[in-house]
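The complex appears here minus one protein chain, its other protein chains still in place.
This part shows subunit A:
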Amino acid sequence: MATHMSRFKAWGRVQRFGIAACRQYSSGSSNGYPNVSLSAPLPGIPKPVFASVDGQEQYETKITTLENGLKVASQNKFGEFCTVGILVNSGSRHEVRYPSGISHFVEKLAFSSTAQFGSKDEILMTLEKHGGICDCQTSRDTTMYAVSAEVKGLDTVVSLLSDAVLQPRLLDEEIEMARMAVRFELEDLNMRPDPEPLLTEMIHAAAYRGNTVGLARFCPVENVEKIDRALLHSYLRSYYCPERMVLAGVGIEHEQLVACARKYMLDLKPVWGASTAGNVDLSVAQYTGGIIKMDKDMSDVSLGPTPIPELTHIMIGLESCSFLEDDFIPFAVLNMMMGGGGSFSAGGPGKGMFTRLYLNVLNRHHWMYNATAYHHSYEDSGLLCIHASADPRQVREMVEIITREFIQMAGTAGEMELERAKTQLKSMLMMNLESRPVIFEDVGRQVLATGKRKLPHELCQLISNVTANDIKRVTAKMLRAKPAVAALGDLTEMPSYEHIQAALSSKDGRLPRTYRLFR
C-alpha cells in the first residue's frame, strides 16, 4: 500500500515536471540508475568466471615424477585460491636411532628464517601480498608443509616452500624459541582435562613397544635440551631427500606446478649438504601388544572454578591392518559402526547417536562418561581402539563392558546398522573432500604412500561393497591379536593385563571372576 502511494507520487512528479526533474540516485546523468542495463556486462569490470556443476568430477589427479625422484601431484579445482605444499615421508616413527622429538621440533621451526627470507615475519608478509597463510604439521609418519594462497602467486609460493623445507637457517634464537614452545605444549598436554593426546601416545607405545609408531610423537621432557642444530641437520640429511617428498597442489594447473617444481626444486642444494639416502630407517612396524599405566591424580583437573568429576581413562586396542590392504575399508566401516563419543553430546544427524557404543554402552550405563572408537592406520599396520572413561570405583565394570563390546563385534552385524555405518562413512568422506585443504592432504598422502590416488567415487564404491561377512572376518582376525591397553588416572580397581587378555579370548567377553575376601 505504501509503495503504491510513493509510485503515485513519483509518477505525479514526472507528469508535472518532466523526467529531467526526477531525483538522481547516482552521479552522472546518463549513467543514472534507470539507465543501467541488467542484461549486459558492466564496462570496465573483469569478466566473471562461473563454476558449472554437472555431477561429474571435472578434473582428475595428475602425477608426474621428476628426474630427482620428487613426485608432483595436482588436482585442479574451480576457484581463485589454491593450496600447495610439500609432504615428506618423515615422522616420529623414523627416530629410533635419534633422540625422540626431532619431528616435534621440526614442526615448531617450520617457516622460520631461510636463505632467502630473514625471518618468519618476512615470510608471512610475502604471503600476505598473495592473501596466503602457511602451516606445518607433523604426525607419526608424515611431515606436511602447506601454503594456501591466490593462484596468481604460485611461483612465489613454490619458491617459498622449497626454501622453507630445504634451506632453513635454524638460528640459535629460533631453536631456543622452539624449545620454549615445546615445553609449553608438553605442560599443556599434562594439564588439560581432555586426556586424548596422552592416551593416544600411551596406546601406541603399548601396542608397538619400542619400535616405529610406538615411539613418542611429542618430545619427551628430557630430550628438549638435547636437540640442537647439528642433530637436526644429521636427521634432515637422511630423510629430506627428493625420493621421499611429494609436491602436491590443489586448484592449479598441473603443467604450471611442474614448471615451478623444475625451476625451484630440481637443482636446489639443501643447506645441510647432500642427502645421504643410505641412512634411512625402513623398519616395519611390529605390533607387540602390552599395557602402559600412568597413575595420575585426576581429582582436580579443572582449569576453571567449576569442578570436573574425577575420571579414570582406559583405552583398549587391537591390531587392525594397514591402509594399503584391502581389509582397510571393512575396518573403517567397523569403526564407524562402533562410533561413540562423549555422554554429554547434544546428538543430532551425523553424530552417530545410533552407533553401538551409544546404544549399548552410553545409553545403558549412565555412569560412563565417554566411550569412543578410534582407528589409526599406517603403511604397515593399524590399531583399532576404544577409549572409555568413568569414575575410578567403576573401572572394573567399565573394562568388562568394553571387552564385551569387542567380542560382540565378531557377531553378525545388523543389516540396517551396517547400511547406516556405510552411508555415514561415505557422507563423511564426501563432505570432508569438499574442503580444499583436505583434498590437498588426501592427494599428498595417497601419492606419498602409494604413488597414485584413489578417487572419492572409487572409495565410495569400495565402501558400498562391504558385507556383514567382511566385518565378521576382519573382527575374527583382529581378536586373535594380543590386546594393547593404556590406563590413566586412579588405577586401584584396574583388572590385570592377563585378565583383560583372557576376557578378549573368551566367548562372552567377561573378565575372569576374582573372589575377594573383603569387598
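Everything that follows uses one rule, which is that a contact is a pair of C-beta atoms (placed from the backbone, for glycine too) under 8 Å apart; a residue touches a chain by one contact, two chains touch by 3 or more; residues count from 1.
As a convention for this text, contacts and distances are computed from a predicted model.
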Among "Proteasome subunit beta", "Protein asunder", "Nucleoside diphosphate-linked moiety X motif 8 isoform X3" or "Exportin-4", the UniProt name of the subunit that does not appear here: "Nucleoside diphosphate-linked moiety X motif 8 isoform X3"
Contacting the left-out chain: of A:Gly79, A:Pro99, A:Pro197 or A:Pro456, that is A:Pro99
Out of A:Glu60, A:Glu176, A:Glu419 or A:Glu498, only one touches the absent chain, namely A:Glu498
Which residue among A:Leu38, A:Val284, A:Ala346 or A:Met416 touches the omitted chain? A:Val284
Subunit A, residues in touch with the chain not shown (by the definition above): 96-97, 99-100, 209-212, 215, 220, 222-223, 281-286, 479-482, 498, 501-502, 505
